[in-house]
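A single protein chain has been omitted from the complex, and every remaining protein chain is retained in its original position.
Think of it as A, B, C, D and E in the order they're written, each chain with its own count starting at 1.
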Amino acid sequence: MDAFGIIGTYIAAAVGTLAIGLFLRWFDRKATAMVQWRKGPPWYQPIADVLKLFSKETLVPSTARRTGFLIAPAIGLAASALVAAILWSAVLRPDVGFVGDLIVVVYLLLIPPLMTIFGGLASGSPHAAVGASREMKLILSYELPFFLALLVGVIHSDWSLQLGQSSVIGVVPLYNISGVIAMVLAIIAMQAKLGQVPFDIAEAECEIMSGVYAEYSGAPLAIIFLGKAMMLAVMPLLLITVFWGGLTATPLGIAAFIGKYVLLVVLVTLIRNTNPRLRIDQIMRFFWFGLAPLGIAAVVLAVLGW
Amino acid sequence: MRKPKLRELKEAIRAVFRGPYTTKYPFEPHVPPDGFRGRSEYNEDDCIGCKACAEVCPALAIKVEDDTAADPPVRRLTIHHDKCVFCGQCELNCTVETGVQLTKTFDMATFDRSELRNSIEHELVICQSCGAVVGTRKHLIWLAEKLGAKAYANPTLILTADGSMGLAEPFADDVAEPLARNELMRILCTDCRRTIVIREVWGE
Amino acid sequence: MSEFVAESQTPSPLEGYVGEILSALGDAVFAVEQCDERRGFARIDPARTVEVARKMFVMDGARFVTATGLDVRDGIDVLYHWAFEPAGVVVTLKALAAGPDITLDSIANDVPAANWIEREMHDLLGVNFPNHPDMRRLILDDSWPEGVYPLRKDFDQIKDRPPLPAIPPAPEEDLI
Amino acid sequence: MALMNWALRKSLWVYHVNTGACNNCDIEVLELLTPKYDIERFGMVLVGSPRHADVLAVTGACTRQAQPRLQEAYRQTPKPCVVMAIGACANAQGIFTEAYHMGAGVDVAIKAVDPDAIIAYVPGCPPKPEAMIAAAVKAMELIKTL
Amino acid sequence: MSHKSMISIGPFHPLQEEAEFFQLYLDGERVVDVDVRISYTHRGIEKLDESKTFDQVPFVVERVCGICSASHPLAYIQAVEEIAHVKVPERALYLRTIVNELARIHSHLLWVGLAGHFLGYNTVFMWAWKYREPTMEALEIATGSRVNYANCKIGGVRRDITDEHLKMIDRLVTGTRGDIEMLTGAVIDDPVLHARLKGVGVLSKADAYAYGACGPTGRGSGMPIDVRRDDPYAAYDRLDWNMFVEETGDVFAKAKIRLLEVLESIKIIKQAVHDIPGGEIDAKVENIPAGEAIGHVEAPRGETFHYVRSDGSNYPVRHKIRAPSYNNVPTFKASCIGADISDVAITLASVDPCYSCTERMCTAVDAESGKEMFDFAQLVKLSQEKTERIRKQI
Partner (left out) sequence: MLGIWEDMAAQPILIALVFGAIVWLSSRILPLLGKILAIAVGIWVILCCAPIVGAAPMTFAPLASFDIFGVTLKVQFTIATLSSLVAIGVASFIILIAAYSFGHPERDRREGKFYAYLLWSLAGACMVVWASNFFVLLIGWEIITIMLLLMLNIARKNNSVEHPQTRRKTGFTRALIVMVLADACLLLAIILMFALSTRPGQPLHNLALACPGRHLPVDQFGWTGYTVYALLLVAALARLGAVPLHLWIPAAAGAPAPVLACLPGMLNKLVGIYLVARVTLDVFAPDTTIQIIMMVVGALTIITAGFKALAQHNLKRLLIFDDITQVGYIVLGIGTGTALGVIGGLFHTANSVIYGMMLFFMSGIVTRASGSDDIENMGGLARRLPITFACGIIAAAAISGIPPFNGFVSKWLIYQATLGMRSGMGVAMLVVAVFGSALTLASFVKVIYSAFLSRPPVDVPKSAMEVKENFWTVMPMIVLAACCVMFGLYPQSFIDSVILPAVADVNMDASGALVYADRAMTTATGGLWNPSVAMGLILIGIAGGLILSWILARGKVRIVRPFLSGEMGTDPDGANDDRFRIRGTGFYETLRRLPIIRMFMKQ
């Protein structure tokens, strides 16, 4: 693939994922509203939000490290766009994948929250500092079960760390016990990775005033908004790719793919609307002493071939 | 009976299928229930300008201005809706009961605060001797009507009332100093009237 | 002393539950102004507020409701309101903070509920509670001058208003 | 730019500032979020930081202590923004005008920081949620002309 | 510790409707000390009330706190009625009861919703407020405004509720019963809520007494107090209802008590609407004699306490207001230290704090302030003085 091809893939994947992500944001809000006896926002709401934020003034706190504060969201967005590009090319063209891209994806997925942390810390606000420390603890918590869950997928796709491969092989671990456990773990971890209730402690509005995002405004906030939309589109994609057979190029396959996608987003919405926010130590306990042993069990089962 | 999350799920599904509970308000008009305490307005026909409303208003939202320099002299009663707390005291304590009333209007939002007024003007009756305010013409007429025959005890009242009826010509405006007994038959404020009486009783 | 009450009401005899409570305080009570089924008003020795508060605090079902500060000619009258459930009784004990420095012993060390109200009386009326655990400003704003007590009778709410706090300066506007 | 204006109109985020209110206005502001009124259908949401806000919903009589904080909060709101003075207290200090602990009034305090501030007055004690929705609609109309 | 990190909750907090400045001193996420600075909502209306007559004061008192706008005027009026020895008509007592209980439903559901929001459980917030909506409608029908009722008057109530409206209120309120029962069950049975609320912010019974806690905060800690039962007012002693007390003292207990009280309030309203007698709604009050009295009322958050002193003029000499939050809020000293930020946020919310209440005004007008007095004898005296003055001038 030549340079233009790569850059083209990247930009196309970024824009496409953003479009999907913004749509999913609306879908999420609308579904939430419907569950709560409300009417909810119109379909163009996320677009209007983003455009508005871009057109507004950008405020920089006097205590902030300005460059870092302003550039961090953009780095996060670019990294998630890269993940999107890798994932989409793994889904759409499994032959171009490369060995170990799963680990690359896992680490690249660390960058957006990390940039959130960095931006929050660079803002010099105490609320953001507490929010950032919570976000870091959250990463520590979910990374373990999330990775264990992914490993189950890896083991089932013949120990291959290549994303495309698992789809090509078409392993559907949902047919076995360890796959089911791993899927559940991954969905919960996805909830945490997306920073949704019950794991939205980093931006807990009522405790620490939007936490890490408290100081952002205008264009950087718009980029954060886009980044979150992107993550909302990327995470279900990752789960489908690793656990749920990816995409097969038949009409039925495409329909199934969209169905899985929507189902995962609905799950995210449902979980976030039927749970209160947990405390940080409860989250750590839950992930480390609840889910991680489960994940280990799943991995053991997977190794045994279950 | 413990059914964790099931009740919520049922309610959520009910919510999805029953449709939103949301009002259609800005697209369809909203009518507040009877007895709603909304924007208060003076009733041009009934208000007599007695300023009882201003006296009882706990928020001091009703301002009274007496402009004696104007011709004819006027009293302006203004309800400041930006200050009003919509308690209904003015309506409840109105002398004529219908002079000021709370309407059902609730939408008063504006970018210009000076729009948030409701005022009424009344012609004032001025003391012919010292120029002090006696009261609004309507108030005095209302008093005269209320008092019926007893109103004749007070020339100010009867003069104002009759004047409006055109039955009697008021005296000329030149008031002799010092006030003498014959000046009693003019439109006088209470102070001047008292002065005349005292002078009458105790003499010079 | 509050002249109105003192003039208009003759001391009632101690009776019922309220009477029991008041008599338990012994000679700390100077005078009983009212004592009926559910309400009691009594004047106590201002020097013995702490002792009285301790006695009241341990009584069965006693709850410190609040205190009222009241500017009277001789100083500041402080009224301690104590409720007794489930009898529904409220007993009010009055102590006069007199003298040039208007001082009364703080009961906040023994009755935590009195902490805020004493701070507030200090803010608004200038009553001094020398041994109060935490006598910081509670209810007036930061720019309010020291020594101006809005609840005193010589304070006129419109004429004596202190100047308003300054507008916070904008941080320097240098572009990036 | 017409697009940006449209976006601003369709996505007014509200930050709620209480400058010494009795709660009623605040309850009614919150009420706007709830199923009955659901201002999210106009794209309005309540946000946790003035940095995200387009509308400052100010309630309360602007006490001395709250006044500098209100001014600071206004300064920390990215422009363009609309200040919505909700209720009699925020409009003209209502029943509390003569009290000793009052500041200068919401509009005076904000105009002291920015003379060009857009201030919408929503009278009522408290205004009905419908009145606030009507005010929001008027604010959107005003933004159209910006 | 040499250095204290501080996280502030407030003054402008997204969901804390009021301005207050909680300073949480932290060690990591753990709160080692809590301090609070109030005065943001201190409006200091006492001096304002120099120009407020006994009849105007209820309107000011109503605005002490929006959510207690039914109970503050009632407490004040009961104190004044005690000074004036007024016998209030039966119908007025029932009407007062109805409005107060409606306000209680409104306040408790509001709290449940806000607590839900504090926990990030927005669905509970939305649902609770949706179920509260009929109550608000009923209040609007009954009093003409959703939250400021303006219906109390010395000697009775200001406006009557017609039978038709009473039926409508009954229908509206009873209609929400099923929903509220569902919500109660959903909150009480939710395991995740248990994790967040049980054992959090525990206020022991001894501490509750020491801080003088009242209302659901006190009842949640095992204090069996309720002014409606202990010192009955309005029509509460004529109706059948229960008081709930929980011993655990945690946030969960307070939430449970509030939810159960909502159901109890519905019961009270149903009875009151059924039993309400006809007749006058207002007793004539000539003038307020000199004297002092205490009025207290069980507001949704606890005991609202008013002390009124009169000197026989048209103005109160001293009007002391003690709102429930004034005693409930300082209990954070006993219940918050050592907890997490998240827990502290919900614990602070669990007392249903009301800062405008806490920083209420105290109506204190001194008799010697030289104000005019308008009773009849004084008017005659004034007139005589004036006559004398004019005479001298002449």
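The rule is short, and it goes like this: a contact is a pair of C-beta atoms (placed from the backbone, for glycine too) under 8 Å apart; a residue touches a chain by one contact, two chains touch by 3 or more.
Here the structure is a predicted model, which is why all the values come from computation and not from measurement.
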Contact with the hidden chain (one of A:I187, A:I223, A:V268 or A:L291): A:I223
Candidates A:I47, A:V154 or A:A204 - the one touching the absent chain: A:V154
Hidden-chain contact residue, picked from the options A:L22, A:V91, A:V130 or A:L278: A:V130
Options A:L121, A:I187, A:A202 or A:L291, residue touching the unrepresented chain: A:L121
For subunit D, residues in touch with the removed chain: 4, 17, 49-51, 68-69, 72-73, 75-76, 78
Missing-chain contacts mapped onto subunit E: 3-13, 19, 21, 23, 25-30, 340
Contacts of subunit A with the absent chain, listed as residue ranges: 1, 6-7, 9-11, 14, 51, 54-65, 68, 71, 73-75, 77-79, 81-82, 85-86, 89, 96-101, 103-104, 106-108, 110-111, 114, 117-118, 121-127, 129-130, 132-133, 136-137, 139-140, 143-144, 147-148, 151, 154-155, 159, 161, 209, 214-215, 218-220, 222-223, 280-281, 284-285, 288-289, 299-300, 303
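Throughout what follows, only the chains that are shown with their structure count from here on.
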Graph separation of subunit C and subunit E (steps between touching chains): 1
Comparison of A-B and D-E by number of C-beta pairs in contact, larger one: D-E
Approximate Å spacing (C-alpha centroids) for the pair subunit C, subunit D: 38
For subunit B paired with subunit C, centre-to-centre distance based on mean C-alpha positions, whole Å: 42
Residue numbers of subunit C (touch at least two other chains): 140-141, 150, 155, 157-158
Where subunit B touches two or more other chains, by residue: 5, 8, 12, 20-22, 32, 58-60, 85-87
List of subunit B residues in touch with subunit D within their complex: 20-23, 25-26, 30, 32, 39, 58-61, 80-87, 106-113, 116
Footprint of subunit C on subunit E - complex, ascending: 38-39, 42, 44, 46-48, 50, 209-212, 214, 223-225, 227, 229-232, 290-294, 296, 303, 305, 307, 309, 311-312, 317-318, 320, 322, 326-327, 330, 333-334, 359, 362, 364, 366-369
Contacting residues of subunit D [partner subunit A, same complex]: 3-4, 6-8, 10-11, 34-35, 38, 40-41, 43, 47-49, 51-52, 54, 76, 78-80
